[in-house]
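A single protein chain has been omitted from the complex, and every remaining protein chain is retained in its original position.
Order of writing sets the labels: A and B. Residues in every chain begin at 1.
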């Protein structure tokens, strides 16, 4: 009996390990890599060709608005009338925030608070409710805010599809609603503010890495989590770029944003393939860990992309990497406050309000490096002119 | 309701308990064969040493968790403790090399203190350790976010990081010996010696039957509290190694408590206490780490990975359960 079960166990182990190599999972939405040479597998069901084309076109568009204030600029603006929301100040502005659980949102929120402080004479009260990354709580939060006599409601949704009904309900009360970062599946908010978006982000990094690495080389894609819409769009755009460039994507792994896990994954891939010729990441959180894995293994760091976090920019400069940092700028957290005040003034605003999404390259790297700020600060915060800089962000 | 019954209830079926490390050795060998088949150079000394070095933190955590589990309790707070320690270390050191060693001492003291608090609440206030350490988990995560304002600050020095990241290079035969591996070896020997001492026997006796232990003059609460302190210390050392290996991050310790408990159970240690060896627990952790490496080598899809991991854990535990109930 004992022996029999042990044999069954061993066979099952072998089968589990075995089948996972040969058969890519046959699901329409699978995002994992197929065996070498077969491209990157099927496209995500969330991939939207029109959005993709639009975002790529926006990357080359010229912004209108003050040149030194990208958070007030708009790409291809479509102005909408807001006179029906005109109201005398000072105002009470309410904000339903998806979460504060990562450095990007922390830097963004501090920037927003500073913007509120800067507009202090026009805002009598700023109410912030955080949903801790829970859709269910954010729906309740929005409902709760509706009973608080807010003059304007800002929403940064936790998930696009699931927050749509709650945002619709908010619109129906006649309150001006401003959505930013992630969108909702409805046109009812006065405006939706965000930078170009995930396709743009993913494309810029993937195009750079695939151009700089040797043709037909091996690429490792490091992703944070599956199932997060903004990250899925980044990956689906990267897939398009890699398939077009004929890059051999040898692995798509999830790091959970954990540097130690990242280093182990890169280590094992280095051992398995000898060399890795390029690394693409859907977010910069563990970019430094990936670079370190190459350094610790005594291998040259291949072309890589990160994000605008200062620890990565610092390593990039010090180690002389071949790198690029597409950004999803945190200065977008300033814009909703500016938009809310314009709307309450009855001024026209752009809807959607597409913000430029700058890329940090070798040429402009130095202008974003700031040794005095913490390692996980985001360089693209557009916050240097705000009250409390730099202490508020330290 | 006393704490010992709690852990006992969480292990309602004790028949499969065993102190033997044979099953885990068998699983380990199977995994090694699978790795060797795919990636023969993994077994070359330098690469094997690097693997052991990077696995050191989770092995230490498993050893720490073993002390608590064999005494009949649980420690769910170790993952958050590791995160807290790494973030605290970065902020206290603030990239100033002269602060490295004092901060290392602070971390060890902090780990021991958290363990002490866990132990005292569990034993003196009679709160089940599952609840104590779950509460501690929430408190530590919340506190460290509050204290650091939601984003880690400061930085770790190279001196701090070398323990987890560097190795003694050009060693004959082995190629390289990571410092983390040396730390692990020293502490693993210490753990084995500890379990062979009077204290070790007392610890197992307390987990096996607290009442009998009490009647034979053992101060159960003190023994268990020491177990928690040992777990806290192990978490502190793990934090130093993980911080060194990976750098500062809020994700540094995420999920490690479940990893450590899984490793301990894989190693043939009974939840509920009284059965199993510290070597088994450490081998369990090594097996888990090898499993992750195996999945990297075989290219198991990133997203599907948890399923494979879950299946293998269930299978391994079920097989060892079967093994001991059928005799």
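Quick note on the criterion: contacts are C-beta pairs under 8 Å (C-beta built on N, C-alpha and C of every residue); 3 or more make two chains touch, one makes a residue touch a chain.
What we mean here is this: contacts and distances are computed from a predicted model.
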- [ ] Just go with whichever of "Secreted protein", "Ribonucleoside-diphosphate reductase subunit beta", "Ribose ABC transporter permease" or "Aspartyl/glutamyl-tRNA(Asn/Gln) amidotransferase subunit B" UniProt uses as the name of the absent chain.
- [x] "Ribose ABC transporter permease"
Open item on the list: In the whole complex, not just what's shown, which of A:69, A:134, A:212 or A:314 touches the removed chain?
Closed with: A:134
Task: Given A:51, A:229 or A:243, the one touching the chain that is not displayed - done: A:229
TODO: Kindly state which of the options B:33, B:193 or B:311 is in contact with the chain not pictured.
DONE: B:311
TODO: Consider the whole complex, including the chain that is not shown, and state which of A:117, A:146 or A:188 touches that chain.
DONE: A:146
Task: Positions on chain A where the hidden chain makes contact - done: 25, 27, 29-32, 44-46, 100, 127-130, 132-137, 139-141, 143-148, 158-162, 164-165, 169, 226-229, 232, 254
Task: Sites on chain B contacted by the missing partner chain, in the whole complex - done: 1, 5-6, 8-13, 15-16, 121, 125-128, 130-132, 134-143, 145-146, 150, 258, 261-262, 265, 270-272, 301, 303-311, 313-314, 317-318, 321-322, 325
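To be clear about the criterion, only the chains that are shown with their structure count from here on.
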TODO: Mind listing the chain A positions that touch chain B in their complex?
DONE: 1-2, 5-6, 9-10, 12-14, 16-17, 20-21, 24-25, 30-33, 35, 100-103, 105-107, 223, 226, 250-254, 256-265, 267-269, 271-272, 285-286, 288-289, 292, 296, 311, 374-377, 394
Open item on the list: List the residues on chain B that touch chain A in their complex, please.
Closed with: 26, 30-31, 34, 39, 41-42, 47, 50, 54, 57, 149-155, 165, 242, 245-252, 254-255, 292-305, 308, 311-312, 315-316, 319, 322-323, 326
